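See below for the structure under consideration.
Take a look at chain A:
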Amino acid sequence: MATLASRRPIDSPRVVRPRGQVYTIPVRCKGCKFCIEFCPEDVLQESPQMNSKGYHFPMVAPGKEASCVQCGFCTLVCPEMAIFTLEVTGA
Partner candidate 1 sequence: MSEIVTTTHPTDPLLRAERLPHIWCPGCGIGSVTACYMSALAESGLPLDQCVVVSGIGCTGRVAGYVNLDSFHTTHGRAIAFATGVKLANPRLQVTVFSGDGDLFAIGGNHFLHAVRRNTDLLVVCVNNFNYAMTGGQAGPTTPRHSFTTTTPRGATDQPFNLQHLAAALGVVYSARWTALHLRQLKTSFSQALQLHGFRFVEVLSPCPVGFGKANDLGEGIEEMEFYRAQGVVDRRISPAEALIEMSKSTPLPLGVFVDPERQGNGQAGPAKGADGVVGR
Partner candidate 2 sequence: MTVRQAHQERVRTGDHFINGDVACAEGALAAGCGLFAGYPITPSTEIAEHLARRLPEVGGTFVQMEDELGSMAAVLGASWAGARAMTATSGPGFSLMQENIGWGVLTETPCVVVDVQRPGPSTGLPTQTSQSDVMQAKWGSHGDYEPVAYAPASPQEMFDLTVLAFNTADRLRIPVFIMADEAVGHITERVRIPAAEALPSSSRPRPTDAPGNGFLPFKAGPGLVPPMAHAGEGYHIHITGLTHTERGYPTNSAEVHDRLVRRLSDKVLRRADELTLVERVWLDDAQVAVVAYGGTARSARQAVRIARERGVRAGLLRLITLWPFPGAAIAQLGLQTRLVVAESNLGQVAREAERYTAGQVYRVTHAGGHLLPPEPILEAILERA
């Protein structure tokens, strides 16, 4: 009997896990941390750097460079239009 671990979705060979590239506009960030909190893959963290208003804008956390699955929620939830992702295709 196949164990749970070995079960695989039927279409899994065809499914390609999307990848996103994060873009930020630090000058617009007001440090609300919505993007960091609600990213499903915990891709983002507060940058140690600050913008001119003293807000720590988001950055991709070390080791998470390839974790963004292009779900687009950071783009949606950011009240300042200070972050977005674009799909990475090919490579």
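Heads up, the rule we're going with is that a residue touches a chain if its C-beta (ideal position, glycine included) is under 8 Å from a C-beta of that chain, and two chains touch if they have at least 3 such contacts; residues count from 1.
Inclusion criterion for the candidates: all candidates are chains of the complex that A comes from, given by their letters.
Small disclaimer: the values here were computed from a predicted structure and weren't measured.
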* Asked: Out of the numbered options 1 or 2, which touches chain A in the complex?
  -> 1
* For the complex, which residues does chain A have touching candidate 1? -> 21-28, 30-34, 37-38, 55, 58-60, 65-66, 73, 75-84, 88
